[in-house]
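As you look at this complex, bear in mind that one protein chain is not there, while each of the others sits in place.
Chain lettering (A, B and C) follows the sequence in which the chains are written, and residue indices restart at 1 in each chain.
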Amino acid sequence: MSGNSFGKLFCVTSFGESHGPALGCIVDGCPPGLSLHEDDIQKDLERRRTGRSRHTSQRREPDTVRILSGVFEGRTTGTPIGLLVDNVDQRPKDYAKIKNVYRPGHADYTYDRKYGLRDYRGGGRSSARETVMRVAAGAIARKYLAETLGVQIFGYLASLGPVELEAVDIGSVDDNPFFCADPSRIAELETFMQALRKEGDSVGARVNVIASGVPAGLGEPVFDKLDADLAHAMMGINAAKGVEIGAGFRSIGQKGTEHRDEITPAGFRTNHAGGTLGGISTGQDIRVSIAFKPASSLRLPCDSVDNHGQPVTVVTTGRHDPCVGLRATPIAEAMMALVLMDHLLRHRAQNADVEPTAPSIPSSVE
Amino acid sequence: MSGNSFGKLFCVTSFGESHGPALGCIVDGCPPGLSLHEDDIQKDLERRRTGRSRHTSQRREPDTVRILSGVFEGRTTGTPIGLLVDNVDQRPKDYAKIKNVYRPGHADYTYDRKYGLRDYRGGGRSSARETVMRVAAGAIARKYLAETLGVQIFGYLASLGPVELEAVDIGSVDDNPFFCADPSRIAELETFMQALRKEGDSVGARVNVIASGVPAGLGEPVFDKLDADLAHAMMGINAAKGVEIGAGFRSIGQKGTEHRDEITPAGFRTNHAGGTLGGISTGQDIRVSIAFKPASSLRLPCDSVDNHGQPVTVVTTGRHDPCVGLRATPIAEAMMALVLMDHLLRHRAQNADVEPTAPSIPSSVE
Amino acid sequence: MSGNSFGKLFCVTSFGESHGPALGCIVDGCPPGLSLHEDDIQKDLERRRTGRSRHTSQRREPDTVRILSGVFEGRTTGTPIGLLVDNVDQRPKDYAKIKNVYRPGHADYTYDRKYGLRDYRGGGRSSARETVMRVAAGAIARKYLAETLGVQIFGYLASLGPVELEAVDIGSVDDNPFFCADPSRIAELETFMQALRKEGDSVGARVNVIASGVPAGLGEPVFDKLDADLAHAMMGINAAKGVEIGAGFRSIGQKGTEHRDEITPAGFRTNHAGGTLGGISTGQDIRVSIAFKPASSLRLPCDSVDNHGQPVTVVTTGRHDPCVGLRATPIAEAMMALVLMDHLLRHRAQNADVEPTAPSIPSSVE
Partner (left out) sequence: MSGNSFGKLFCVTSFGESHGPALGCIVDGCPPGLSLHEDDIQKDLERRRTGRSRHTSQRREPDTVRILSGVFEGRTTGTPIGLLVDNVDQRPKDYAKIKNVYRPGHADYTYDRKYGLRDYRGGGRSSARETVMRVAAGAIARKYLAETLGVQIFGYLASLGPVELEAVDIGSVDDNPFFCADPSRIAELETFMQALRKEGDSVGARVNVIASGVPAGLGEPVFDKLDADLAHAMMGINAAKGVEIGAGFRSIGQKGTEHRDEITPAGFRTNHAGGTLGGISTGQDIRVSIAFKPASSLRLPCDSVDNHGQPVTVVTTGRHDPCVGLRATPIAEAMMALVLMDHLLRHRAQNADVEPTAPSIPSSVE
């Protein structure tokens, strides 16, 4: 209830602070019989890691995951899967000077108001290090979805600040530190980030995530629509400020004749809906887009107050990401996997013996 | 788990189909001692009703609510509150012709895929009539929040298709059928809607909702951030396609120096965050913006398939809203109230005896 | 969270007070396609009704149930099923004199301590009338379990105060007002109850419930063992004070060689376990036994205090059951059905695609 669990049937509960001894999570509800090794998880953690390029925080964490339970002789047993990642590159002393200060754009003030105290070292629980466990758990969901249903999930950087990017070659995303799907734009992004770092400022980003191969029928019609749960999942990622499904905010200016995705025996003509109707998947690609705010930890000074309400000037040094959105792609992919996995289990709980009466409509005529 | 409950501690569970005998809900977890009468709920239902203007569906439903339990001698007792609204203006026969047809942009196809059958009369459970109970339950939350904390929640139409609108006079919202907060633009909206109706098409909309007076400290830091739960709430409303908190998608293009809301002893300088940091309320206004897609029920024909996969042409007559966003304002306000109420109870469960160590920062210097 | 919902996937949420206008519930998560009519529910409600004999409360409630949603053309649709039963024989004035008095053995005092007020008419929400909705919802679960798995659930009165009873002919249970499964003992029970009524006192009871045909594999191994959830279900019935599974308290005196149920290819030799091992069903009969306390509403005076802490003498007149256990059989059966149904859905959510590696062991060699 304190919000550290995600999912109702495929349920991840996580713990851990930025500068505590370790991060961990428990994945409860995983179907038995799934082949699972640490490598399956590690490869997704690698994609999220800091220190892969000079454009992200220079904290060096190997993020080596250990499976402590729930897997026997290489297969999941249906019992809870305990995962652990040790923190090894803590520098808690970096944070002594913010102990009594509320950094704008951070959770320092709200934690003190809510809890009466906070672990101020690196943001404690509010640090983006928390997302390690989202990715670890998401890797398990993703593997199950891929192996049993053929679901593929891929994300990419769709905007770096004002620079808008297209998905030209989704296979190239992991070849560059930006998760950019257009190889021709990498040099431009390098230049942009270099200028930004020199300036000392940060910038926002947009990340798109697409899931293909999702069967029709996932999602619950009213409060827990598939889109609603995706919005919950994505807006819960640190720094997220907006979520769209399909045409999203462009729907406002659309006419009904334009937006409604006409259907032919050969498939849906368009996918403005983003793969859901009435909160339930249609079999088309699920399309989500997320806005991330610019990081607030800057060496450029700003005004704030301390814990006695006195004015202070805050300058943040240390190891920070100038664009938190840059590393958000694998996190958003993981959240997509967790939502789909949870809804798959929810669906089959109620509807395991349903014979669909509707024919299967192909994903798209194109 | 089938998604008909909303909220964890202030929990609303609803039932009812568009052309069934009644709609109802159970509100569990309401604090005892709240003064509550049917009128308190009815007045919010009036704002949501169809048939208030020629711009909405002409179905005539009085939406008279009865309180069946949980209130004794005018005060809530802490036991579940049962609410019931009879459907009186059903015309199920209007729907015989869509029995075997999948209307594009509707849930017909996805229900048949998921459940193997559907109540096709007026969309059944996927009808916007379902939102009656959101508004009814929200009215209770809203009353508690207003009376105990002084929280005020107000929404308005921010875009009608391409027409963008400002909140000039929030007090004027209920004086027009559009929930428009700028009295000088009403004539323009009338003209726009008239042209649209003549054309036979529909259009999307943007609705903004603001909650002021929310105390700092509400929200849970990780998966159930206040923003994440708001996104879940709003994206679960019929026809919603996007949700923003604070600067939302504008954050993408912002620099960190612009976005981070600096703090002075006199208050926050700006509110790009939209009232939350690290998922927890700051005491500033909570600001949410929602995109609604254009309605798909049009008299202009479109292509689809029937339940044998054969091509059909769909023309929708009957009683429909040409802009579903037009009536979304009271629904979005209700969802805001439900989220805040739930998080208030969640907060005090864990933190009832916390003495905040941070000073209270005023909402805004302005 | 206020405890008016039961079940996680097959979830019943109820409302209603003893002397309010109506009782109702919402059954969420029911699989679609189940044939369901009001009669299917009504026949179980008949078994629970008061006024069937002179040994139960003389309140005359027809308990006519209406299905308000979730069923279309005679089959469940997968959307929430709203059920409503009007209260018609209220006599709230009977209760004016207990408004400020705490009846021993009743919830009057605890409600006032918890909520600061209470609906004192007939016990309000703490009345046994609340169990109407358990039976109504249980009837749906029972029908699904019977039709899809062949599960049969039957209960009977195993003790009426000091009078112990055997299950001689389970088919005779509905032929007498005691749910006694031994036709030869009915006269004895009549005599016992007549003497008790003359005396003005009440007595406890034991009810046994058995489910046969339950497939092996239902139940979750640790906190939500099938036995644990059954204990939760049964102990939550009004007046329940003890729950046993299988050998129950007799296990204390047993040796391991006696208790462990040996297995042969022809089946389990015994069923001391009561049908579960490690919290998971074995395929044997699930056996539960429940102790009910004697009713506290008596015309024989007793000491108590009023809401100012002053001593008072309480004499309860009005319409009451001298043995609440007498009507508990259909309620306990309903709770058994709800638990099994919920665990069936939980099981198939996680394990829908499991191929059991163990052979199916017959229920019993006998």
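Simple rule for what comes next: a residue touches a chain if its C-beta (ideal position, glycine included) is under 8 Å from a C-beta of that chain, and two chains touch if they have at least 3 such contacts.
All values derive from a computational prediction rather than experimental measurement.
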Interface partners of the hidden chain - shown chains only, full complex considered: A, B, C
Residue touching the undisplayed chain, where the options are C:Ser159, C:Thr329 or C:Ser363: C:Ser159
Candidate in contact with the missing chain, chosen from C:Ser35, C:Ser53 or C:Thr110: C:Thr110
Which of C:Ser14, C:Thr56 or C:Gln90 contacts the chain that the document leaves out: C:Ser14
Touch criterion as defined above, residue of C:Ser5, C:Thr79 or C:Ser363 at the omitted chain: C:Ser5
Among A:Pro32, A:Pro177, A:Pro265 or A:Pro356, residue touching the chain not depicted: A:Pro32
Residues of chain B (touch criterion as defined above) contacting the omitted chain: 1, 9, 29-33, 78-79, 148, 221, 345-346, 348-354
Touching residues on chain C - with respect to the absent chain: 1-6, 8-9, 14, 102, 104-107, 109-117, 125-126, 130, 159, 161-162, 201-206, 216-225, 227-236, 240-249, 251-265, 269, 272-274, 276-283, 291-298, 300, 302-305, 307-311, 325, 346-347, 349-351, 354-361
Contacts of chain A with the absent chain, listed as residue ranges: 1-2, 4-5, 8-9, 11, 13-17, 20-26, 28-29, 32-33, 66, 68-70, 72, 75, 77-82, 84, 114-119, 124-125
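Quick note on the criterion: only the chains that are shown with their structure count from here on.
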Chain whose averaged C-alpha position falls nearest the assembly-wide average: B
Same vs different contact residues, chain A with chain B, by half of numbers used: same
Distance from the mean Cα position of chain C to that of chain B, given in whole angstrom: 38
Chain A and chain C, separation of their C-alpha mean positions in angstrom: 45
Set of chain A residues in contact with two or more other chains: 1, 9, 221, 346, 349-351, 354
